[in-house]
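Omission of a single protein chain aside, the complex is shown with its protein chains in their original locations.
So, chain A:
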Amino acid sequence: MDNNKDITDVVQDKKLTPQELAAKLDAELDEFIGGLERKAYTEGWPEDRWEEEMEKHPFFMTKAPEPGEELSPLMEGIQQLKYDENENTPEDLAIAYKDDGNFNFKCKKYRRAIIAYTEGLKKKCKDDEINAQLYNNRSASNFFLENYRSSLNDCLAALKLKEDYPKALNRAAECLFHLNKFDECIEYCDKIIARNADDKAITVLRSKATTAKKVADRDKRRLQAAGKKEEMQGLKLLETVRNRNIKFKSKDSAALKLSDLEPQFPDAVRSRVHIDENGKLVWPVIFMYPEYKLTDFIQAFHEDEIFENMLCEVFAEHPEWDHEKKYVPVNLRIYFEDENARMHNIPTTWTLGKALTHSKYILQGGTPGFMILVSGSDAEKLYIKK
């Protein structure tokens, strides 16, 4: 009797329509859920911060973590797995760092890319192809940072490992151009053109390097010509001064040198004695006024000019410091001090040239100096008697 009942039930189920079967299953599920014990939702993402949490998840993040930014435990674990030396061969590690570098390069984060490529090179894997790529890619990163010297060095390292490496060759040529090494740039361009005569970019670069080299060579020649001209002028100046039989106070007492003619006084620097178009000397000269402890700097005093004229020019108007208004050209007297500290008078009717050849005059600091005092003044009495 029981057997008959079971058979009947089975047959009955198979006769259900699809709709009826679906309804039956739904009812059974509802019954099951209703039977579960109820408990609170915990440990999941908060509803208001789900997007932020999603961003951190390694499977869904849209940008690489910033340095110092805390890594999620999962991301940290994946990184350790990727870079763990116990889990990977040096070649695998080098490739992992290369891929990391390439990712950063695409994101234009060139400094981070360089760090990654450098880490890859440190693995010292045995595969020259991988190492050449690491050097080449690091050179590209350096290039975009305008570190042309480092970029060039990386190109050369890549080429040492892989001789026929068009990307590295091309970049080496570009770097040499930016470093103003035009001869070497042209040399590399010729190597590249020898392999691929249709390389238009390299042809243009070679042309630019040729032009830049011509200009650089011309500028060097111009500097040399200017330097030589200056040297000739210096020699001529020395000869002219030497012919005047002027005595100089010099450190080593040897032959007169250009350095003996360089002005030592602050005001006179860059106003060295020079030769005019008639072969005459024009000197920077210091007038000293010991009564008031002041000086005047005369930038160009022609050796054939007499002191009287220069005094008239300098004292055309009373200087501020001349409170008593007694520094009038006709009242002024000119003195210099010899090497024994004795004072000598120079008549105002003398030329500068004549004064400089006075048997007691010693020229020092490349700048003739003279004291100016009022005739008969107390100051004159004081200084002359000393």
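A few remarks follow.
Here is the rule we use: contacts are C-beta pairs under 8 Å (C-beta built on N, C-alpha and C of every residue); 3 or more make two chains touch, one makes a residue touch a chain; residues count from 1.
Methods note: contacts and distances are computed from a predicted model.
Taking the options "Interleukin-22 receptor subunit alpha-2", "Vacuolar protein-sorting-associated protein 25", "Protein HGH1 homolog" or "Origin recognition complex subunit 5" in turn, only "Protein HGH1 homolog" matches the UniProt protein name of the chain that is not displayed.
Within the complete assembly, A:R222 is the residue of A:R222, A:R244, A:R342 or A:K381 that touches the hidden chain. Considering A:K108, A:K122 or A:K214, the position touching the chain not shown turns out to be A:K214 (whole complex). Looking at chain A, the residues touching the absent chain are 203, 207, 214-215, 217-218, 221-222, 224-225, 228.
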